[in-house]
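As you look at this complex, bear in mind that one protein chain is not there, while each of the others sits in place.
Labels run A and B following the written order; every chain starts at residue 1.
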Amino acid sequence: MNQLIYAFATWLDTHSWSTQLHESFYMYNWVESTHVLALMVSLGLLFLIDLRMLGLAFVDIPATAIAHRLFLPMLIGFSVMIVTGLLLFYAIPVRTSQSLWFRIKVVLLIAAAVNAWLFHRRMQDAGSSAAGSWDLAVKAPRRLQIGAALSLIFWGFIVICGRLIAYDWFDCRGEPSPFVSTITGCIADQTQF
Amino acid sequence: MKETTEPQNTSDNASKDVQLAAVIASSVIAVGFVIYWTIQIQDMLEMLALAYG
Partner (left out) sequence: MSRSMLPSYTRSVAVIAAIGLCLGFAFSNARLDTYSALLPLFEWMETTSLGVIGKTWGAVFATVEAVHLLAMAVLGGSVLVSDGRLLCLIFNDVPQRQVQDACHRLFVWSLLLSISTGVFMACGVAIKVYYLNVFWYKMLALMVGVVFVFFVRQPLLRHDIDRLNPWVLRMVAVASLMIWFSVAATGRWIGFSG
């Protein structure tokens, strides 16, 4: 698996566009800034939904109104964030794919996506079964509250891991311990970093 | 009659004042925003022209 990821990353690294993006001070910084500003839109709106479900914000406004109205702008923010995130990976593929923080971030992203899907399903179930009786309640039903809390936790750690990718504490170049080397996918005698 | 219109006038005046203050402040922010970002983009274009011709 690690060999496959490394082969894919080195193949991406051979693209001239990847090198150009990495070497371009302005372009790389513009992409990264857009990634972070899109995060402010998407996560900002997602957190508003989560805080409403937990009864910590917008308690006067129906919970489903918050969730439904903010869904589209949040999705637009997420789309920009995903595109710019992929470009950032494309710019530095080998090092990023072998970053411990990036790998944790990907696992957390999958967990957050599964949680979002479950949250969406639970919301539909809660809406149809209780006929929206909880809509004006301060807190959403317990299952939705758990989903909202998990969403806040997952995304909090995703942002922390994203920030830590910039640090080289566990990079393969630094010859980490065998355990770290295995989970970060360092390859014996690898030539590209 | 006078007692009912005076608070109404005071409220209208306060509303006009706060709206005028908002228009002035918003206009200055908008002008400052345009100037700052125009300068930043021009600087970047000059740097790119220096680097790549």
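Note that contacts are C-beta pairs under 8 Å (C-beta built on N, C-alpha and C of every residue); 3 or more make two chains touch, one makes a residue touch a chain.
Because the structure is a prediction, the values reported are computed rather than measured.
Engineer: From the listed residues A:L21, A:L48 or A:V106, report the one that touches the chain absent from this view.
Structural biologist: Touches the omitted chain: A:L48.
Engineer: Return the single residue from A:S33, A:Q124 or A:T182 that touches the missing chain.
Structural biologist: Final answer for the missing-chain contact: A:S33.
Engineer: At which residues does chain B meet the chain that is not included here?
Structural biologist: Residues of chain B in contact with the hidden chain: 13-30, 32-33, 36-37.
Engineer: Extract the touching residues of chain A with respect to the undisplayed chain.
Structural biologist: So the residues of chain A touching the missing chain come out as 25, 29, 32-33, 36-37, 39-41, 43-48, 51, 57-61, 65, 69-70, 73, 155-156, 159-160, 162-164, 166-167, 169.
FYI, only the chains that are shown with their structure count from here on.
Engineer: Could you state the distance in Å from the CA-based centre of chain A to that of chain B?
Structural biologist: Result: the chain centres lie 35 Å from each other.
Engineer: Provide the residue numbers of chain A that touch chain B in the complex, in ascending order.
Structural biologist: 26
Engineer: Can you list the residues on chain B that touch chain A in the complex?
Structural biologist: Within the complex, chain B touches chain A at residues 44, 47-48.
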